[in-house]
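One chain of protein is taken out of this complex; the other chains stay put.
Up next, chain A:
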Amino acid sequence: MVFILGVNFPERNLVKKSLETFFGVGKIHSTRLLARFHVHPTCKIGELANKQVLDIQAALSEMKIENDLRRQVLDNIKRLKETGTYRGRRHALGLPVRGQRTRTQTKTAVKLNRMERRL
């Protein structure tokens, strides 16, 4: 078990997949992180050297991920609402924001779009 940013990862897991479990780290960011610290894409958590773990941790802590990123997205939506934009209104009404039709199939928008958007 290796701690990365307060999360405990089993040693048999892939480093790439483990990084992608963080909100805000996708395929592109994980690839970049691996390249930066010379970790090959099929590397398992258990194969990481101690220094690499620390390096990855330091790099992750500099990135805007997890709750910081969630807060930023929510702030953006809030700003749209407060400035009275159409997009802000649509968020608040729980309707599609980007010009989709609303005659049918707005389930996703109804489910997700609200002031406190679920992320």
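Couple of notes before you dig in:
In this text, a contact is a pair of C-beta atoms (placed from the backbone, for glycine too) under 8 Å apart; a residue touches a chain by one contact, two chains touch by 3 or more; residues count from 1.
The working rule: contacts and distances are computed from a predicted model.
UniProt records the chain missing from this view under the protein name "Small ribosomal subunit protein mS29", selected from "Small ribosomal subunit protein mS29", "NADH dehydrogenase [ubiquinone] 1 alpha subcomplex subunit 1", "Anterior pharynx defective 1" or "Ribosome biogenesis regulatory protein".
The chain omitted from view is touched by exactly one of A:Lys17, A:His38 or A:Arg79, namely A:His38.
Although one chain is not shown, part of chain A still touches it, namely residues 31-32, 34-36, 38, 40-43, 47.
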